[in-house]
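Missing here is one protein chain; the remaining ones are kept as they sit in the complex.
Order of writing sets the chain letters: A and B. Residues in each chain are counted from 1.
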Amino acid sequence: MEHLKPLLDYVIPGISLGTIYALIALGFTIIYRVTEVINFAQGEFVMVGAMCMSTCTRTLGLPIPVGFALSVLLVTLLGALMEWLTIRPIRRASVVSMIIVTIGCSIFIRGAAMFLWGKDALPWLEIGSQQPILFPGDIRVSPQTLWILGITVSVVLFAHLFFEHTFAGKAMTACASNRKAAHLMGIPVERMVLYSFALSGALGAVSGIVISLTYFPVYDMGVSLGLKGFCAAILGGLGHNLGAVIGGVTLGLLESLGVGFLSRVVQMSSGYKDVIALLVLVMVLIIRPSGILGPRSNDKV
Amino acid sequence: MGEPGPGLRTGGDVRTVLSVEDLRIRFGGLIVLDGVSFQVRSGEILGIIGPNGAGKTTLFNILSGIYRPTGGRVLLEGEPVGGRTMHAIARRGVGRTFQNVRLFGNMSVLENVMVGRHGRTRAGFVHALFRVGGVRREERSILEASRKELEFVGLDELAFLPAAGLPFGKQRLLEIARTLASEPTVLLLDEPAAGLNPRETEGLSRTIREIRERGITVLLVEHDMELVMSISDRVMVLQNGRTLCEGTPRQVQDDPEVVAAYLGEGF
Partner (left out) sequence: MDPLGTRSRPLRERLPLPLFAALAAVLPLLLSNEYYITVLIFMGINVLLVVGLNLLMGYTGQISLGHAAFFACGAYGSGILNVRLGWSPWVCMPVSLLFTGVLAYLIGKPILKLKGNYLAMATLGFGLIVEHMAVEWGDLTGGPSGLSGVERLTVGDWRFYTPGIRYAYLVWAGVFLCIVLAQNLVGSRIGRALRAIHGSEVAAGTLGVDTARLKLQVFVLSAVLASLGGALYVHYLGFIAPASCGFVYSIHLVTMVVVGGMATIWGSVVGACILTLLPQVLTFLEDYDILVYGVILILMMLFMPEGVVRGVLAAFRHAGAKVSGLGGAGPRAADGG
């Protein structure tokens, strides 16, 4: 057990961070499955969730559950609004146009956040004490980590139940496999697209709230988080919900272990942590773009 | 009933222009072509029919280099071409059209055909940037050849219109003109009559015969039985990735297995 302990010091934070990446990745995947659009503004959904939560609980003094509900609701509406205003009017446009529009949205939301909240970081979210909880084998886990794991795992399970067992969820999955057929079956595809953006907004908000348990919310946090979420989604296999989860946890572990081991060998600043995610992204795209779980549908000529 | 093409008429001088030997391809666990073999004689029109999913378009994709076969050989004029890159095969002399027309919608009608000349011309980046090395002459020849092909299919009046704006029947003709500009030895037509009205199909039939007259060998995948049977020298039937039957149109029509499979009664 003694040999394992240093490893566990990296594994546990890696997994907890990884589950957050998994949530962000899930947000990407849901939209991508239904629309084949990569939502560059996903990171901004995360950021707004975090910022709102901080404002609700710290500035306005609202109780945490209320703040939680309010923040999630707000970002859900934001996602829906974004779809309605900017995606729906150009839904037949090329991939390039879609990318540019979502980038534009991402920039705009970031700018608006800077306008509303300024450039300084907001206070983080406090739940419970800061004292680490002692587990058998002399493993220390902070309450924050437990909260993170608890919330993210519940959300992932909830999402799974939603897609497998509710009509709306199954309808969205149908749109993802075959849009025309879904349309012909009477599924309101346009509304499903709207729902996918709204749902991704909600997931983003939860990710942001959970992140603000360990990081300060700041207006430009979405850039790097969005990128990592996307990297996780690609790593696991874009288009698979399970892929988002696998990819997220894998990326979290890679980052944590990578920095942990490399910093014993080489003098490294924390900035290099982001480079790990980027290198993983580029490597995956070059070597196996379909990710761990592989392609989702056939590529017919 | 199809008239024998020039290649067949001249008796002893029958060249095999395309030879396919035991061709196989699988995608993951799905076997799409399971040992297809046939020979195509120079100057003939070979019709290829079969139900959806028989592997016809996949066959064309392999012949044009879009897919790489997992087994078997393809010989074009004696040279192996299976698994080569698309552009290498195109330069060897294989041209094709697509089931769902793939025009360059961002270019004009004439420009589409001019791209067809790409494989037969040489000006590279340096020539292009600095306009050296006989570029002007080459451009004029490209223009001439492209104009000729447009005239051949009757679209020369529409040369400067955007390709995307053409009515569907003319889009098909444009695609044919474009492929002809690449001077193919073998032309693969993938369901060219799909979506055409009877008058357009008549025109298409005439055009294909005129193509044969130019000495180009034609492989024709089609569902329009009347067209296939009336124009082909020979017909091959594909089913489940294998050749079911091969012969003259009459032979194929009369073959009981084929009739059972899909021609139905009263044909």
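What we mean here is this: contacts are C-beta pairs under 8 Å (C-beta built on N, C-alpha and C of every residue); 3 or more make two chains touch, one makes a residue touch a chain.
Source: prediction; values computed, not measured.
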The one residue from A:G111, A:P132 or A:G150 touching the chain left out of view is A:G111
Considering the complete complex, of A:V46, A:L78, A:V101 or A:V155, the missing chain is touched by A:V101
Write the list of chain A residues that the hidden chain touches.
36, 38, 86, 89-90, 93, 95-97, 99-101, 103-112, 114-115, 119, 223, 227, 230-231, 234, 269, 271-272, 274-275, 278-279, 281-282, 285-286, 289, 301
Residue by residue, what part of chain B touches the chain that was omitted?
64-66, 85-87, 90-91, 95-96, 98, 102-111, 114-121, 123-125, 127-131, 135-136, 138-140, 142-143, 160-162, 165, 178-179, 182
